[in-house]
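Quick one: this structure, given as structure tokens, is what I'll be asking you about.
Every protein chain of the complex appears in place save one, which is left out.
Order of writing sets the chain letters: A and B. Residues in each chain are counted from 1.
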Amino acid sequence: MRKTTHLILWLLIAVLTLTACQPAAAPEATPEPVKQFRVAVVMPSQINDLAFSQSMYDALNVIKSEMGAENFDFVYSENMFVVDEAAAAIRDYASQGYNLVIAHGSQYGSSLVEIAPDFPNTSFAWGTTVDTFTDKGITNVFAYEARSEQGGYVNGVIAAMMTQSNVIGVVGPIETGDAKLYVDGFKAGVAATKPEVVVNVNWIGSFSDVALASEAAQTHINAGADMLTGTAQMVVGAVGVAKEKGVLWFGTQSNQTSLAPEIVVASQVYKWDVVLRQIIDLVKAGTLGGTAFQIDLANKGEVIEYNPAFTLPAEVGQAAGAAIEGISNGSIKALP
Amino acid sequence: MEPKKRIRPINWLGPSIPFLAALAAFVLGAFMLLLLGANPIEAYAALIDGAFGSMNSIADTVVKATPLLFVGAGICVAFRGGVINIGGEGQLVVGALAATLAALTFTTWPAWALIPVCLLLGFLAGAVWGAIAGFLKAYYNVNEILTTIMMNQIAVQLMNYLLSGPIMDPVQIENGSFIPQTARFPAAADLPRLVPTRLHLGVLLAVVVAILVWVLLWRTTLGYRIRAVGLSPAAARRAGIRVEQYAMLALLISGALAGLGGAVQVLGVNHRMFTDGSATGFTSSAGFNGIVAALFGQLHPLGAIPASGLFGAMLVGANKMQRVVQVPSALITALNGLVVIFVVSSEIWRRQLARRQEMGAMREAALATAPAGEMT
Partner (left out) sequence: MIADLFAANVIIGILTSGIRLATPYLYASIGETFGQLSGVLNLGVDGMMLMGAYAGFYVTFHTGNPWLGLLVAILVGALMGLAMAFISVTLKAEQGISGIGVYLFGLGMSDLLFQKTLGTVETVSGFAPLNIPLLSDIPVLGTVFFSHNILVYGAFLLVPVAWFILNKTTLGLKIKAVGQNPAAADALGVSVARVRYATVTLGGALAGLAGASLSIALLNVFQQNLTSGMGFIAVALVYFGGWTPTGVLLGSLLFSSVNALQLWVQILGIPIPSDFAVMMPYVLTILALIFAVRKVNQPASLSKVFERGEG
């Protein structure tokens, strides 16, 4: 017992000394007169995940190179998959006077509802969602979402036209959110193009189990699939199998061509800069929230990027183009 | 008694050893920071500032420590009872799920009824999860390390199942966005806040639970028997204690406390359940870190209180450090590991010191008094 008491005492003293040594809370560098637009972003996975977080990181870099480093800067916290840690980060950024704080994950919503009212002069953006909390009297939150089913549909059209075996395999994490939308769109695209094609889906119950994703791809190939697609970070395992077996692959969220130039046909890529540009303009003009944005094929926030090393048959390219056109003008519905 | 020639000096060195060990780990971390091109002084200043710098950061530290303490208190019971519970992650999850189901079902209940029911259900769900491992150990001789590891995954998939359909927020389904989260709980289910920060009542509950665990283990027959089984199953059996049942009970209590921690977490912090596909997304590894906190606290529930606090501070501060010096979060995980390794390894010097002092004291006593009695 005495040991424990001593431990407590020691810790207290150490902590107090250390905090006392702290230079009295250095006044958070008061924003200099320079009109630099400062963004902070909190992301659930890593900036190089070839998926959701990377798409935002890349977009911020695009904006930075457009506006110039003297006019735009951003900081990030990655791997914030734990919500209360993310909440602490969001609050901390807001209190440091960033112009825009981006909570890049739908799980951060309930934290944002609590934080945003405390910082009425800071603009927040979060996604993927459509909820800006205006019904809760909050005016400084933007929302954004990706219509991932649209690119999924286009990928589905291409895959359906190219399959010889009429079996296509899909590897997904859990059947929710962005992954579910993408897969539903993909299935719709296949069904609209070639109804007789079978789409097998494996939800492997994890965003990180690369080995199981790879085995799921093997299983699809054993079941006759000659086209594969999949979504979330762990699909790199499936891409590897596709490469080894010479089966074609369709990517989403980021351009996955670099993983296997031989077999990646096309990737749906998110261009969040389309949304960011609008939000930044609104914030500069004094509007701090209230609008829900989306990226889709029509506003070029979603782009189908083809692998230049892969020659797509002309009629397939035309069909894909027609699908993009149709979805953009509303004549094709990407979800059944 | 003869007057003692000198009062034994307060022993500062012993308890400071784990602290010095942690410091050594941070020194090693400083080299890693240098290699990454970051200023270690700036980084560690940020760490301390992030953990204790303001009301909000202190609150965050305490909130972070809360689930660690629930799990840690439970771990004290399990380890003292001679069983190992690596199932904290799963038990936190099922506890939170049970509380979630209650909060979403009894939406019209007032707070005084709803909160206790949610907490109780969380407690029971954790108890069931722990008891399954205990039951299989007691009656089928299935090792509890295996069961608790497997049960963690089963809990995660159960959570994923519930959140991808049965208890998904209806708004998500209506909007077609299918985010795996429930609706926000009714406000009556929110644990009251203590001061205008994120600090919630669950923190006090955790401390009370830790004290109760101390009472249980050292002031009740039940606790005595659990410890007897843990110390020597054979001796306990000879004394007529049903060893299997008490091992099972230890796992049950351990699971129940973790389950309660999960319920507190979801009612106090998140106010809705969500999943990122893994347990960590909800627990932030409290199921593992709680074990570490308990062992830092010498497997003593009261020792677990400051140990959880310290661990919470480190985790919260490290995130601030990531923000300020922009180092990869992976560094923080590695540093966390180093701290655990260094502190646990430093135990040997603390033990040696304690032994030496004990011997010294014995010698003194032997000199001072007549032939000493039995020393144990």
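Note that a contact is a pair of C-beta atoms (placed from the backbone, for glycine too) under 8 Å apart; a residue touches a chain by one contact, two chains touch by 3 or more.
Computed from a predicted structure; not experimentally measured.
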Displayed partners of the chain not shown (whole complex): A, B
Residue, one of B:30, B:142 or B:353, that touches the chain absent here: B:142
Residue of A:214, A:252 or A:307 in touch with the missing chain, whole complex considered: A:214
Hidden partner chain, touching residue among A:181, A:236, A:275 or A:327: A:236
Subunit A residues that touch the omitted chain in the full complex: 46, 48-50, 169, 174-175, 200-206, 208-212, 214-216, 218-220, 222-223, 233-234, 236-237, 239-240, 243-244, 258-260
For subunit B, the residues touching the chain missing from this view: 32, 36, 84, 86, 136, 140-143, 145-147, 149-151, 153-154, 157-158, 160-161, 164-165, 288, 291-292, 295, 328, 330-341, 344-345, 347-348
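Methods note: only the chains that are shown with their structure count from here on.
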Complex contacts: residues of subunit A adjacent to subunit B: 1, 3-4, 6-11, 14-15, 18-19, 22-23, 25, 44, 46, 75-85, 87-89, 91-93, 106-107, 110, 128-131, 145, 173-177, 180-181, 205-208, 335
Subunit B residues touching subunit A - in the complex, by the definition given at the top: 10-12, 14-16, 18-19, 45, 48-50, 52-54, 56-57, 60, 63-64, 156-157, 160, 163-164, 168, 171, 175-181, 184, 198, 269-272, 274-278, 280-281, 284, 297-298, 300, 302-303, 306-307, 309-310, 313, 315-316, 319-320, 322-323, 326, 328-330, 354
